[in-house]
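With one protein chain withheld, the remaining protein chains of the complex are depicted in position.
Labels run A and B following the written order; every chain starts at residue 1.
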Amino acid sequence: MKDGFQVVGIQQTDQRPVHGSGSRRQEKPVISALLLLLLVAGCLACNLFVDKDPSYLDLAHSNVAPNRDYLFGTDTLGRDIFSMIWYGGRISLCIGFVSTLIATAAAVILGAVSGCASRRVDGVIMRVVDILLSVPSLLVVILLQAVLGKASVLSIAFVIGITGWMSMSKVIRTEVRQIRNSGYVIASRCMGGGFFHILWHHLAPNFVSSIMFMVIMSVRTAIAAESTLSFMGIGLPVEVISWGSMLSLAKQALMGRAWWMILIPGFFLVATLVCLTNLGNYLRRKINGRHSNL
Amino acid sequence: MSELLEVRNLSVSFDTPAGEIQAVRDVSLTVKTGEVLAIVGETGCGKSVLCKSILRLLPDIASIKTGRILLNGADITDYRERDMCRLRGRVFAMVFQNPMTVLNPSLSVGAQIAEAVKIHSPGMTRLAVEQRTLELLRLVKIDHPEERCKQYPAHLSGGMRQRCVLAIALAAEPELLFADEPTTALDVTIQAQILELFREVQAKLHMAAIFVTHDLSVAAMAADRVAVMYAGKIVEIGTTEEIFRNPRHPYTWGLMRALPALAGGRRRLYAIPGMPPTLIDPPKGDAFACRNEYALAIDYEEQPPMFPVTETHFAATWLLDERAKGLEIPVPDFGCSDAEEERGELAAEPDILLDVQHLTHVFPLSKKETLTAVDDVSFQIRKGEIFGLIGESGSGKSTVARCIMNVYRPTGGSIIWQGINVCNPKAFHTHKKLLQSARQIIFQDADDSLNPRKKVCDIIMEPMKLQHVRPPRGTMRAEAAFWLQRVGMDAAYLDQYPSALSGGQRQRIAIARALSMEPTFLVADEPVAALDVSMQAQVVNLFKQLQEELGFSFLFIAHDLAMVRFLCNRVGVMHQGRLVETASAEELFRHPKHPYTRRLIESMPIPDFSWGVSERRQDR
Partner (left out) sequence: MNSKRRIEGLAQRVLFFLASVFVLSVLVFYVSRLAPGDPLVSYYGDRAEKMSPEEREWAEDKLGLNAPIHVQYICWLQNAFRGDFGISYKYKMDVKELVGGRIGNTLLLGGIGFVLIFVLALALGVCCAWHEERLADRMICRIGTITSCIPEFWLSLAGILIFAVTLRWLPSSGAYSIGKENDLGDRVRHLILPLSVIVISHLWYYAYMVRNKLLEEVRAEYVLLARMKGLNKRQVLFGHCLRNVMPAYFSLMALAVPHVLGGTYIVETVFSYPGIGTLTYESARYQDYNLLMLLSLFTGIIVIFCNVSAQMVSERIDPRLRMDDQRRYEEVDRL
C-alpha cells in the first residue's frame, strides 16, 4: 500500500474557534473618554489645585484678560474664571447626572409598563408620550420653572429631567415589546418564570445595552439645557456658578469685547458635550455585521 | 450546445475583522445554453456567494481573488460596475430566496416589473410597457394580472411574490437565470407549483439556469446537471443521473443518506458527524476529512484534485486515485430497502396523557375583524407516544402548541392533561408546579429561544432554579454538565454564550434545558426547520434516542412530511386551523383519506433514486 492511501476514518483536527466574527470593529473613543475623565476628575478635585475663591467679587480686578495671575481672566464681577470653570463644572455635571437619573427612572418605569401592558394601555401611554414629544420642551421648561419659583440646582435638574424622558421611554418600550415576544421569554414563562424573574433575568440584561446610549445622550442634553436656561436668565442665578450662569454675563462681555468670558466656558461646555456624544455613539448598537447591498 | 458561462478556478474571499473568509475556493464550472445546473450544499458552503460573485452583487468586502469568468467566451471578470449593469437583467437574472423581503414594500408590483422592462428598452411607450408587464404576469401564471399589477407586495402571498420576482427576472429575457433557493421559504404545496412553473418557463424560453438549493430532491427534480459544494469547493459534479445513480464523493453519500425520505423505516437517520469547518483558515487537507468515515490519511495532508469518473462526471476525492484502487470501501447502503423494520408500535393502548377537545383560538385583529387560528381541533396523545402535527405555515399548529403550554388562553374547548383541565385558570394554579415542570417546550428558532446574554450553564439551569429542584447530581452546574453531555455536547461549552455556537448546538442546548426537568411531555415546535440537512438528521436522531431512553410523550410539530413519517407514531394534519386527518404515520402516508393530505403527500419532492447498490458494486 502506498503511503497515505489507507482508510483512517474520522480524526480530530484542530479547528481553532473564531470569535467576534461578523460585526465591524469600531474604533474606541479613547481620546474622548480620557478627556472626559480629566474634566470630571478636575471638577471633583478642584479644591486641591484651585487657590482662588470662585465666588469672591474682586471688583478692582474685573474684566481682566487672561494673564499669569488670572489664567483665564476675570469676569465683569471680578471673579476668577479659572476657578469658576472647575467649581461651575461640578454644578453643571451634577445637574446633568441628577436630571438623567430622574429621566431614566421615569423612562424605564413607563417604557417597561407600556411594553408589558395590554395593547390598549400601551396605546394610551404612547399617545400621551407622542403628544408630550411634540410640545417644544423649552416652553414647558419655562412654564414649569415659573411654577417652581426661584431656580435652584435641584429644581433645574428636576425640570430638565421631567421634560426629557419621552424619547427614552419610547426606545425602552420598543425593546421590551420585541424581547417580550422572543422565544426565551415565552420558554421562561412556560417553565414558570414570573413577571419579576423575566424582568430581571431576561428583559433587563437585554435592554440595558440599548438604553446606555440614550442615558449618555440624556446627560448631554441636560447639561446643554441647563446652560441655555441659565444663559437666558431663567435658570440658575449669577451667584450660583455653573457653566451656563457664567455665560449669562455674555451680553456685558460682548460690549467689553471680553472674548475670554464667552469662549473659555463655552469651550469647556462644548468639549464635554462632544466627548459625551462620542462615547454615546460608540455604545449605540452598531449596524449589525451586515454589509451594504448597494 | 455552446458554452454560455464558464467559470475558471474562481476564488472569492470576504475580508472581515476576524480574518479572511475563503467563501469560494477554486471553483470551475460551465453552463451551456438551455441547460439547468443545480448547485447543492449546506448553509455557508459558498453556493450563494458563487452566484452573486458572477453577477457581482457582493458587498465591497468581498473580492475575487483568482480565476476568470467567461461569458460566451468573453472575459467579464474585470468588467466595471457600469458594464455589469448592462449585463444584469439582460444576460443574467436572479431569483432570490426570500420573496417576503426581496420586493420593495412601498412600490406596487406592477411598477417594479415595469421598471425592469423599461431599463433595458428605454424607447418603449408607456402602453407597451404596460402590455409587457401584463404579459409577464401571465407568463408566471398570476390570475387577474390587471388587478394584481396595482397591488403592493404585502397584499400577496409568498408564492405570488415569488412569481412576481420571477416575472421581474424574466423581464428582459435573460440568457442565464440564477435561482437562489427559490422554493426554500415556501410551503410544500406552493414549492411544488413554483418548481413546476420554473421548469415550464425555462423550457419555453430556452434559458440556461443555475439552480441553487440545499435540498437534493429539489435538485433531482429541476436540474440536468448537479454540482455538490462543500466548504467553498465543488466536490462532485456530473449529470443528474450520474450524481444520483453513481455518487462518488463521501459527502454526496452522506447528504443522500441523511434524507429522511429515504430513511424507509430505519431506526436512525444517517447523520454526517461533526460540523462544517469555518472558512477562515480552512484545514490544510480535504475540508471534509474530519467528518468522513472513509477518510484516507492523505486527506488530512493534501487537497484532492478533481478526478474524472466519466467525461461529464468529476469528483474530488482521493478514493478515486489510482493508488486507492483496491481499497475495500464499505459501500454505503442508500435506497429504500423494502425489508422494513417493524416500527416500535406501542403494544397495547396506553393511557391517554393529553386530551385536546374542540380547541378553538381566535385572535382579535381589530374591532371588527378576527382571525380564527385554531378551529375546533380535537386529538389525544398517549403516554410514550410521538404525535406529529403537520401543516403549512399559518395552519395554526404553533397556536395549538402554545395553547397546550398555557401561553395563550384558548377561546374555546378544553385541554385535559392527566385529568387536569389546563385551560381552567383555577385548576392551572392549583397544579402549577407540576404542569410547569412536567411539560416543556422547544422552539423552532434556537437563536431566539436562548437569551443571548446568558451563559449555557445558566440557560440549562433556569428551569431547575425556577422550580427549586434539588439537583440529584450534587450541584446545579453538575446537573447542567450532565444534560449537556446527554445531548451530545462537551461540558466545556458550559461557559460559552449562545452566539458562539452553531444552530445545531443551540438547538441541543434548548433540548437539554427542556429535558433537565425530566418532563413527561415535550412539545417541539418545528425544532429542526431552521437547520441544515446533516444537522437536522443529528437532532432528529437525538430526539428519537432520548425519547426511547426517557419515554416521554412528544408532540412534534413540523412541515416536513418525511421527517414526521420517520419520527412519529401518529400524525395529525392541520389545514387552515382545522385538524383534517389523524392516523398512524404509516397509514396516513399509504392511504391518505382527506384530499388535502393527498395533495400534501403528492407535492413532497421525492427524488427518483431508483439506483441499486448492485449496480455500483458491478463497476468496482
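The rule is simple: a residue touches a chain if its C-beta (ideal position, glycine included) is under 8 Å from a C-beta of that chain, and two chains touch if they have at least 3 such contacts.
Note that the structure is predicted; figures quoted are calculated from it, not measured.
Within the complete assembly, B:N98 is the residue of B:T30, B:T43, B:N98 or B:T239 that touches the hidden chain.
Chain A residues in contact with the hidden partner, per the touch definition given at the top, are 131, 133-139, 142-144, 146-147, 149, 181, 220, 224, 227-228, 231-234, 247, 250, 254, 257, 259, 262-263, 266, 269-270, 273-274, 277-278, 281, 287, 290-294.
Interface residues of chain B with the unshown chain, by the touch rule above, are 55, 57, 81-82, 85-90, 92-94, 96, 98, 101-108, 115-116, 119-120, 152, 154-155, 165, 168-169, 171-172, 363, 365-366, 369, 371, 373, 394.
The rule we apply is simple: only the chains that are shown with their structure count from here on.
Per-chain CA centroids place chain A at a distance of 46 Å from chain B.
Within the complex formed with chain B, the chain A residues making contact are 2-13, 15-25, 182-184, 186-193, 197, 201-202, 205-206, 291-293. Against chain A, the residues of chain B that register as touching in their complex are 16-19, 57, 59-61, 273-274, 277-278, 280-281, 283, 289-298, 300-302, 318, 321, 323-324, 327, 329, 402, 405-407, 432-433, 436-437, 439-441, 443, 445-446, 448-454, 462-463, 466-467, 500, 510, 513, 517.
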